[in-house]
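Everything on this sheet refers to the single structure shown next.
Note that this complex is displayed minus one protein chain, with the remaining chains in position.
Going in written order, the chains are labelled A and B, and every chain counts its residues from 1.
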Amino acid sequence: MTQFITAVLTSLSSGAIYALMSIALVLVWRSTRVINFAQAGQAVLTTYIGYDLVQKTGSYWIALAGAVISGAIIGAVIDRFFMRPIFKRVKTGPIVMIAPVVATLGLLGIIQGLIGFKWGLTSQSIEAPVSTDGFKVMGTVIAFSRFNLLVLVFVSFAMLLLTLLFQRTNIGLALRASAYSPEIARLSGIKVDTVRTLGWAIAGASGGLAGMLYIPGYFLYPNAMDLLLVFGFVAAVIGGLESLFGAVAGAMILGFSINFATTYISGKLFFPTAFIVLVLVLLVKPAGLFGSKKSRGA
Amino acid sequence: MLKVTQSKKRLVLFIAFGWALLILSNQVGDLKLYQGSFVATYALAITSIILLTGYSGQLSLGHSALMAVGAYAGALSIFNAGLNPIVSLIIAVLAAGIFGLILGVIAARLSGPYLAGTTLALAVSLPTLANQFSILGAEEGIVFDVGPAPARFGEDFSQYKWFFWISSLAALIMVWFIANLLSSRYGRTFKALRDNSIAAELSGINVGRVKVMAFALSSGVAGLSGALLVMLISGVSPSAFPLSLSFALLTGAVVTGLYNLKGVILGGLVLVAIPEIADSLVSRIGGSEGFTTTLPGFLVSALLILAVVFTPNGPGHLIKRKHHKQKVL
Partner (left out) sequence: MIRNKSMRRASLVSAIVATGAMVLSTLPAQAATPGVTATEIKLGISSPLTGSAGLSYGKVPGAMKAYFNYINANGGVYGRKITLISRDDKYLPTAAATQTTNLILKDNVFALVGALGTATHSKAYKAAALAKNNVPDLFINTGFSGFTDQTKYPTTFMVLPTYAMEAKVIAKAIKDNFAGQASFLIAQDDEFGTDGVAGFKTAGHTFTLAPILYPQGSMTSARAEAALTGLSAVPGKPVVVLFGTTDVTATILKAAEKLALTTKFTWYAGSVGADANTLLALGVKPTTVNGVISASFMPDAKDLTDPYVKQFADINTKYNKGITFDNYVLAAMNSAMLTVQALRAAGKDLTRAGIMSAIEAKGSTFASAGLVPLGYSATSRIGYNGYWVSQLNEKGEGKPYGGKLVIYTTDSGAGAVEVSTFVRPTMPKNGIPTNS
């Protein structure tokens, strides 16, 4: 029984972590129709900045704020000086879909290189702001700590806030319109380029949040979030790429599947489970669980 | 009349190139032969990507997995079944092709990021399957030994020259075959699909079937390149096909032009040359450990970005723009 409870709790924690990344990826997709592979690099970079802030100020919360803000700035800069020129030059053919993917992959490599140059290759660790010891429930210590709870709270909060932004505000409407149909949006007076930069800024900020919530449970080094990128992307696709709720749902499903598979069936299923779950979902719903057919077109 | 001349020209070109490589292989040292083998292998892998993405418009991030299927199939047929190396290469193509067929059926229903995500998950999880079945050798992997060159070539015939001959020949044959295919009716069908799938469907093309066929073909080619790759490192193991390989191949394909096969050799060269250039740069500049080890990756990424920004349609179009007036494609 304890095995089961532990599995459920650790799944919740893993799912929350994947959700951090899948939210950021869905954000970029919804506002710019690009899958941003550099997200992992941006998040690690902002976490390194956060690490420096922790060393200087000793406060995790200041570092968190710093990471989020720098994430937003870096995201905006990348869009303005990097993605925009690419979109201007690449207009037709399947290269339209591929160019941004490939470019963000290149960007990922560059960011990781820069991190290596500046901070070196040894790993660091960031201490969590609240206790990482498990809660005591009826005498036993469970595999869920105050920090895990904090992550879950932040993830839910981010999801709600961002969903409200997209669904209920004018800015959100502008973001969605610019992504879905840039020409028409432009005709209605929306400054598409500016709006898109805003989208990247928001995604970058959420990536900054992701890094600062993930690293305290792990270690910080340039490739620290590579695995998270893969699982975050898979989670986002499972959830349908269209809604933030879907991103979180997809992440939870992935977290639970992987944890239960490795606990009860075999430890070797760690990576294959992701693929199997993804294929099963897409076979039944090719647009993901909460995606809709009309928005599937790239 | 024109068609026959066209493919005849191509055949002559390929044969001539093959002879040139043969003569060349006797002039250069082991290192260049070793690197040349990698160039041939990567060129072949890039061909498979161009076929799938450039010609049929499906973006796959999982080519490393397809190469792995071919590689393991080839290794098993030599090691466990004791078959001739040439037969094993053919088996590699078939096994990967069949796998690609199945995958293509799944993939045909997906588009854009969904396909990308699925192939990404595949690329990450397939190599770890080797840990599941002991017959696949787990982390250590299976030996892929094509054996030494035949005795009649003499004792001094280096193993690396033999690798070069095998990989170049295999690559030449396969690329020639694909080039022929693409300039035929099938190639036009693929292109129609890529440019406008709705229009293609309306003109009677069975979009689903064509997509699947493209996937299967591309996988077969990838499988061959995978088998050749593990020949060069004398064995297949899960770590031979990391995700970064998929990304590197995509880089090569974009840098040399996604839309036609002309630049595949250049793409292969680039993939082999960049780490070399980074290496020599690093030994000249020196620097901290952090700098020297991250520089090659950095250079590849920088090159990729430059290529995408300045020549998204490949350098061939750059040359074209200089000499001709811009024609609407």
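Note that in this section a contact is a pair of C-beta atoms (placed from the backbone, for glycine too) under 8 Å apart; a residue touches a chain by one contact, two chains touch by 3 or more.
Here the structure is a predicted model, which is why all the values come from computation and not from measurement.
Peer 1: Quick one: which shown chains sit in contact with the chain that's not drawn?
Peer 2: A, B
Peer 1: Of the residues A:141, A:184, A:265 or A:283, I need the one that contacts the missing chain.
Peer 2: That would be A:141, which touches the missing chain.
Peer 1: Taking the entire complex into account, which one of B:213, B:240 or B:258 touches the absent chain?
Peer 2: Only one listed residue reaches the unshown chain, and that is B:240.
Peer 1: Name every residue on chain B in touch with the hidden partner chain.
Peer 2: Within chain B, the residues touching the omitted chain are 6, 9-10, 17, 20-21, 24, 27-32, 34, 36, 39, 128, 131, 138-141, 143, 159-160, 183, 232-235, 237, 239-240, 242, 256, 260, 262-266, 268-269, 273, 289, 293-294, 315-316, 319-320, 323-324.
Peer 1: Residues on chain A that touch the omitted chain in the whole complex?
Peer 2: Residues 2-3, 6-7, 10-11, 13-14, 116, 121-125, 127, 132-134, 136, 141-143, 145, 217-219, 221-223, 227, 259, 262-263, 267-268, 270-271 of chain A touch the chain absent from view.
Definition applied: only the chains that are shown with their structure count from here on.
Peer 1: When the C-alpha atoms of chain A and chain B are each averaged to a single point, how far apart are the two points in Å?
Peer 2: That pair's centroid distance is 31 Å.
Peer 1: So in the complex, the part of chain A that touches chain B is made up of which residues?
Peer 2: Against chain B, chain A makes touches at 29, 35, 82, 85-86, 89-90, 92-95, 97-99, 101-103, 105-110, 112-114, 116-117, 119-121, 222, 230, 233-234, 236-237, 241, 266, 268, 270-276, 278-279, 282-283, 286-288, 296-298.
Peer 1: Mind listing the chain B positions that touch chain A in their complex?
Peer 2: These residues of chain B touch chain A: 53-54, 57, 59, 106, 109-114, 116-118, 120-122, 124-126, 128-129, 131-132, 194-195, 243, 247, 250-251, 254, 258-259, 288-291, 293-295, 297-298, 300-305, 308-310, 312-313, 329.
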